[in-house]
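Heads up, one of the protein chains got dropped from this complex, but the rest are sitting where they should.
Then we have chain A:
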Amino acid sequence: MSQKVLLNATEINIILNRLACQLIENHLDFKETVLIGIQPRGVYLAERIKKLLIEEYAIEEIKLGYLDITFYRDDFRRTEKTLEANKTKIDFVVEKKKVVFIDDVLYTGRSINAALTAVQSFGRPEEVELLCLIDRRFSRHLPIQPDYKGRQVDAINEEKVKVCWKENEGEDTVYLVKS
């Protein structure tokens, strides 16, 4: 197994700032917007973006929730292992709000498809956007594209994109792992 660095800490920091600015461009004060981190890995990115928006760009209030899609996945009983759920925490109203899904890697699009179904359990959003750090283009199984993307990556199926966060893995780095 070999791995190569796709993004280092500085590059990630620049990208996060750009993504935050792009969000502000479309959502201004975030009064009618809610951010939803997709469990498990999208949550780290979502927390980072929230922190940036509040601390660096003086947005007063950001509503951030976590959405677990396990029970909405289309591969239930089709995988070897039982799918284990994570915590969903959405303690605000989604009805008529602009929702921004946040996930670290966009690959086949199936997770986002499940998230689109899952979020409807909390109401009918005005619109839903998607933000991802890594967009693995040419790997999509469904017609789903990101509205905000950090970096586009052309990776073949045998390769894996691994996103590491300081708060979890001790470093901010994105790797391309070859098995």
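Going forward, a residue touches a chain if its C-beta (ideal position, glycine included) is under 8 Å from a C-beta of that chain, and two chains touch if they have at least 3 such contacts; residues count from 1.
In this text, contacts and distances are computed from a predicted model.
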For this session: Could you check which of "Aspartate carbamoyltransferase", "ABC transporter substrate-binding protein", "Sigma-70 family RNA polymerase sigma factor" or "Putative Zn-dependent peptidase" matches the UniProt name for the chain that's left out?
Result: "Aspartate carbamoyltransferase"
Exercise. Which is it among A:8, A:26 or A:117 that touches the chain not included here?
Worked result: A:117
Exercise. When the complex is taken as a whole, what residues of chain A touch the one chain not shown?
Worked result: 68, 70-73, 76-78, 81-88, 117-118, 120-123
